[in-house]
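Here the complex is missing one protein chain, while the rest keep their positions.
What follows is chain A.
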Amino acid sequence: MKFKAFFTGDGISLLDKRFLPAMDKVGRVCHVFLTPTHAMLLHNLLGATAAGPDGGGPQCVAQFAKDLLFREYNLSSRNGNQIAFSVEVALLHRALRSVLAVHAQAPAAGDAAGAPAIQVRLVNKLPAGSRSATPFLTFETKGARAAVVQDVPISRPLSRSDVERLQAALDAAKDLPQTLVQVPDLPQLQSLVDRLKNVGDLLTVAVTQYGDLHLQVSTSLVSVGSEFRKLRVIGDHANAPAGDQNLTASTRMDMAVERGEALSVQVNMKHLVKSLHCHLAKPDYTFYGIAPGGACLTVVFQYFIPGTRLADKSISFYCRLPVLDPGSS
């Protein structure tokens, strides 16, 4: 099993400034999954925490085309050249920042401009005070005046069967909902959910084909909710019936569900709060949708190729929140 690569300038920037901060907020430990074509950071795709709405958190997938993050990508294993392991996100981030700091010092005259050469490798080392070697992800770089090596402890690489389960979970997660609505202001949504979360633990989320996103939390004494209307719709859409305007938001929602023009599910408030931290990855667009049959709540983040409005297919970033009941369809 071997992995060695150099980070690209974009790769360092994406990880350091966007994706590692976001993934750190979603969960403490994530899986790293490397394949011949892609590198991924994954939350809650395997294990007990993936199981359901009472688990540790939402599923979160950040998938990068390998050429976006790395150059001289050298990966081999007996398992179809795939390697997966788990790592503490904060440690990974700290190591990356520490090697970057070496290059932040003023370069000596004659240094080449451009991305600092930071190499990452999978190694087995004997940690101090231990009698057996354990795996690490090692970061190395040479700056103008100093060289730095950072070792980040990782889990034992996943077995073949676990990697297969991981791949299967990924394949299952790929189905897009039939209707997606675009939320224009993610920090605004986050501030709203921050206020709703004190009311209760269960959040009802509904997405309509008219372009409405509806969030509601209820207790026996109060219902508090928020409705966003006239959002951009991707996929199946319909026109809102004219007579609906004067009804209360919750009545409107119930009627849309009855007509089959909306889906409504219940999710764990804490999961939504965690998934909203993904705004730290600064996506260009964010979409919410409910999978067919109310199987889960999906949040899809989209990035543009810098300088254009074309979707950047080399980044795929999305969350799936487990639901508490089958919902209505």
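By our rule, a residue touches a chain if its C-beta (ideal position, glycine included) is under 8 Å from a C-beta of that chain, and two chains touch if they have at least 3 such contacts; residues count from 1.
The working rule: contacts and distances are computed from a predicted model.
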(message) I notice the complex is incomplete. Of the names "Ciliary neurotrophic factor receptor subunit alpha", "Ribosomal RNA-processing protein 43", "Multifunctional methyltransferase subunit TRM112-like protein" or "Cell cycle checkpoint protein RAD1", which is the UniProt protein name for the chain that's not shown?
(response) "Cell cycle checkpoint protein RAD1"
(request) May I ask which residue of A:Phe19, A:Phe85 or A:Phe228 touches the chain that does not appear here? (result) A:Phe228
(request) Kindly state which of the options A:Leu137, A:Leu196 or A:Val233 is in contact with the chain not pictured. (result) A:Leu196
(request) Write the list of chain A residues that the hidden chain touches. (result) 191-192, 195-196, 198-199, 220-230, 243, 247-251, 255
